[in-house]
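Could you have a look at this structure, given as structure tokens, before my questions?
Every protein chain of the complex appears in place save one, which is left out.
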Amino acid sequence: MAVQETRLALRNMGKIDPMSIDDYIAQGGYEALAKARQMDRDELISEVENASKLRGRGGAGFNTGFKWSGAKASEGDQKFIVCNADEGEPGTFKDRVILENDPHTVLEGMLIAAYAVGATEAIVYCRGEYEHQIALLRHAVEQAEEHGLTGDVHMHVFSGAGSYVCGEETALLNSIEGQRAEPRLKPPYPTVAGAFGKPTVVNNVETFANVPVIVGKGAAWYAGIGAAEYPGTKVFSISGDVKNPGCYEVATDASLNDVIELAGGVTEGHKIKAVQLGGSSCGYIKGSELDQSVDFDSLRRNGKSLGSGAVLVLNETHNLVDQVQQIVHFLGHESCGKCTPCREGLCQAGVILDRFAAGKGTQADLDMLQALHDLMATDCFCALGQGALTAFVSAYEIFPEDFRERMVN
Amino acid sequence: MSGTMQSSCDQGVLDRALERQRDHGWVTEDDVCAIADETGMPPSKVYETLSFYSMIHLAKPVTVKVQVCRGTSCYTRGGMNLLHEIERLCGCAVGETSPDGTYQVDYVECIGHCETAPNIIVNGVLYQAVTPDQLPGILKEATR
Partner (left out) sequence: MANVHVTIDDRALEVPEGSTILEAARQNDIHIPTLCYLKELDPRASFRMCIVEVEGARTFMPSCATKVREGMVVHTNTDAVRAKRKLTLELIMAHHPVDCHHCLRIGNTKEQDLDLWFCEMCFFCDCVRDGICELQALNREYHVDQLPFTIEGDRYEEDCSLGSVTRNPDKCIKCRRCVDVCNDIQTVHNLAYIGRGRQARVASALDKPMAESPCVRCGRCVDVCPTGAVYMQEHIDDMLDDAHAYGTHTVGMVSSSILPDLEKLCHLESGSLDIHRVIAGLVKEGVDCVVSEEQVIGENQALAEDLIEQADGVAIISNSFAVKNFVHEYFADIEDKVSFYPSVQQTFTDLAKRKLAAEFGWDADSVKTVVFTAGNENGAEAHELGSADFSMNAREVYRTFKRTGVDLGRIKPTDALKQTRDVARTFGAATAPVAFNFEKAPETMRIAGKKVAIAHNLGQCRALLEGVKEGTNEFDVIRLCA
């Protein structure tokens, strides 16, 4: 039985003109906002936090309502809602697809959050490369303002300018403030002192896109979809060696096989060697082990991670050394340069992996990569460094022959 | 801080820089100082911030990239003479960018047009059997 898509975040995809707020309203848009504004704030937060159990779709899987209640409880003359649209994870493009099809659902989700926590400032921070989507967002903000939907909330769209580490929420906040996008020390957490030192909720695009659905159809309805502890849907960005790469939204109790099948399966005449699920900082899953649920917790129990929902399918022609080499160079380029293990460790790991790529790896090199991973996983300042060599460790564990093939002798 | 905050809250430093970059291709020193004035940040801090982001150019982008083939055939047929002449005309050594940022001179590995050596590539356009006296014309053409 083939699994069907369940479109919540992408519910309006193809049905509306993203430039038209009237189209969005005709599909029931902004009704949830009106409904939310009739609700008691604590009740609204409790719906999201306890009843819907909505969890962050950016990668950390943190309970969304919990962030909201934290920000609501924090003291501050001004509070911020920030939408993390800095989608920089290689192989991930779901936020782009949501934004370019339905920018208003994100704005509506943000406005509901703003009402819930009492925020007057709402900022969408979108990666600079998404110029078209930024223009769409700005247009949508104008329309929402014209329609009197924003109330006392000032909405702004901030552009990034090419930095992967901005996806880390405190780095993103620094970027909004006009600083280098370096992660901050935590605590204090953003819900206590975030943008400009004020209580701030940072949520992902997809998370906000789910909020109007939850408020509109009720948290109980939402909680009935997908896995029990990670309910709802997840939008997967599927790329690599599949027939129909693209975004597919499925209930969270689907299996990884289902997701790949939705994308038409592996390209003709090949078989799947491995899938990298979650993005560059995540490990590989063997082609023979794809029959597992994609919900956050069961993956974690299996030592995998859902991450951003990127699914990179690799057929048997790939040697994972090349994959790992690319990833390490990418992360080295994106390292903020703050902490020593990440800045210097990625540089040395890159040198070593270049040797492997040239077929000149040694056992000492493998040991050093492992030592660098051990160092970086515990000592790095943020998740970028901590997970930078996870792909290596996973690739070497599953496909040691790929590395042996590239060693001297 | 609060005065600064209101203005930065309306428009980010990055947006201000990107706007200027769209206008004239890069962020000049004057732009940095203007952004500093607008946001109340010190110029050194604005520069620090902008230098972090890969989409922002704090130096004038190279307008003409000259690549000289260093394959054996081109080398044999006077590629190095061409290179020296190009270095003189562009005002910079191989691997470098001219002081005004207009020219960048580099090698390219054999491009497989050995029968017409020596070859050079200027902004992606292949020029074959090039003689030194053709160079001023080729370079002038590329700056248009």
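Letters are used for the chains, namely A and B, taken in the order the chains are written, and counting of residues starts over at 1 for each.
Here is the rule we use: contacts are C-beta pairs under 8 Å (C-beta built on N, C-alpha and C of every residue); 3 or more make two chains touch, one makes a residue touch a chain.
Keep in mind the model is a prediction, meaning the values are calculated, not measured.
Chemist: Wait, the hidden chain, what does it touch out of the ones we have here?
Modeler: Visible chains that the missing one touches: A, B.
Chemist: If I consider the whole complex, including the chain that's not displayed, which of B:P42, B:G112 or B:P136 touches that chain?
Modeler: Here the residue in touch with the unshown chain is B:P42.
Chemist: Quick one: say which of A:Y30, A:F356 or A:F381 touches the chain that got left out.
Modeler: A:F381
Chemist: Which of A:P103, A:G309, A:P341 or A:G361 sits in contact with the chain that's absent?
Modeler: The single option touching the absent chain is A:P341.
Chemist: Among the options B:D10, B:E29 or B:E141, which residue touches the chain absent from this view?
Modeler: Result: among the candidates, B:E29 touches the missing chain.
Chemist: Which residue numbers on chain B touch the omitted chain?
Modeler: Contacting residues on chain B, toward the hidden partner: 29, 32, 42-45, 47-48, 51-52, 58.
Chemist: Which chain A residues touch the hidden chain?
Modeler: Missing-chain contacts on chain A: residues 163, 180, 185, 332-341, 343-348, 351, 364, 368, 371-372, 374-375, 377-381, 386.
Criterion: only the chains that are shown with their structure count from here on.
Chemist: For chain A and chain B, what's the span in angstrom between their mean Cα positions?
Modeler: 34
Chemist: Please give the residue numbers of chain B that touch chain A in the complex, ascending.
Modeler: 1, 5, 8-15, 17-18, 39, 41, 46, 48-50, 52-56
Chemist: Can you list the residues on chain A that touch chain B in the complex?
Modeler: Residues 121, 123, 128-129, 154, 156, 158-163, 175-181, 196, 333, 336.
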